[in-house]
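What follows is one structure encoded as structure tokens, with my remarks underneath.
Of the protein chains in this complex, all but one are displayed in their positions.
Up next is subunit A:
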Amino acid sequence: MASIRKLEKHQAKMAYLFITPTVLLFAVFTVIPVIMALYLSFTNYDVLSRNDWIGFDNYRRLIEDDLLWKTFRNVFLYAVIFVPLNILISLLLATLLNRAWRGVKWFRTLYYLPTLTSAVAAATVWIWLLHPEYGLVNGLLSYVGITGPAWLSETRTAMLSIVMLTLWQSVGSNMIIYLAGLQGVPDYLYESARLDGANKLDCFRYITWPQLRPTTFLVSTMAIIGALQLFDQAFVLTQGGPANVTKTPVYLIYQQGFNQLQMGYASAQAFVLAVAILIFSLINMRITKAEEPIV
């Protein structure tokens, strides 16, 4: 008994040793800046000349900041389309590529490739693809007699274009995560289900999907966080236009802080964004039942 406790103690020590660098880095580069930002959100900090406590003024100004709430509506709309599609497509790809087909590794590589390209470079290529007159997308559409829209410049298609680009970029890595999840599902579950006469759909519905719950939780949480923090793709593709329909909170925070030097107010905006991410992650936890054990 005593020796077991000694072993545990030893293991605990080693564990602390191994997490020390990460925790220290986390404290220095994440925890302290977050606390600083919280403090700054109650000041009129402008980097150069002022840093006075102004109480809740920044937060009061937030309430009337129509543009900020518009950017939140934009990313919510984006998240509502992007997150489910992201899960659906990456799971579909993973299921298809989870077999011992010939050339399956080739396909896995191909689907993963877009993830490796830089966001800005990929966005630049997509601008060409989506050009109203000379782009590949509208070129293909014109073969079937459809006059395609000016994807990036029209208010009704701009956000959709960003969804397409980001999906293309992110399903690859999520596919890999799902593949790992799928390979972790024990074979005996399927075997016994088949003995009980379950068909493929039943197998997916009652075995694969529940077994993948932690994976889905991970993928969806990362997707939600990514969606609410959308920035570079929107910045390169549309610069927030047309008519502000693709402007995002991060874009606004950057502009307020670094262009207008209103760091205090920008910090307050950033805090609202952080709280929004927290709330949506919690909701997501509920929906995916992440805290419940798998069967």
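Assume a residue touches a chain if its C-beta (ideal position, glycine included) is under 8 Å from a C-beta of that chain, and two chains touch if they have at least 3 such contacts; residues count from 1.
The rule is simple: contacts and distances are computed from a predicted model.
Between the names "Ribulose bisphosphate carboxylase small subunit", "Rieske (2Fe-2S) protein", "TOBE-like domain-containing protein" or "Sugar ABC transporter substrate-binding protein", the one given in UniProt for the chain missing from this structure view is "Sugar ABC transporter substrate-binding protein". Between the chain not shown and the residues A:S3, A:T147 or A:Q183, the one that touches is A:T147.
Take subunit A: the residues that touch the chain left off the picture are 10, 13-14, 17, 20-21, 24-25, 28, 44, 46-50, 61, 64, 66-67, 124, 127-128, 130-134, 147, 150-155, 241-244, 247, 255, 258-262.
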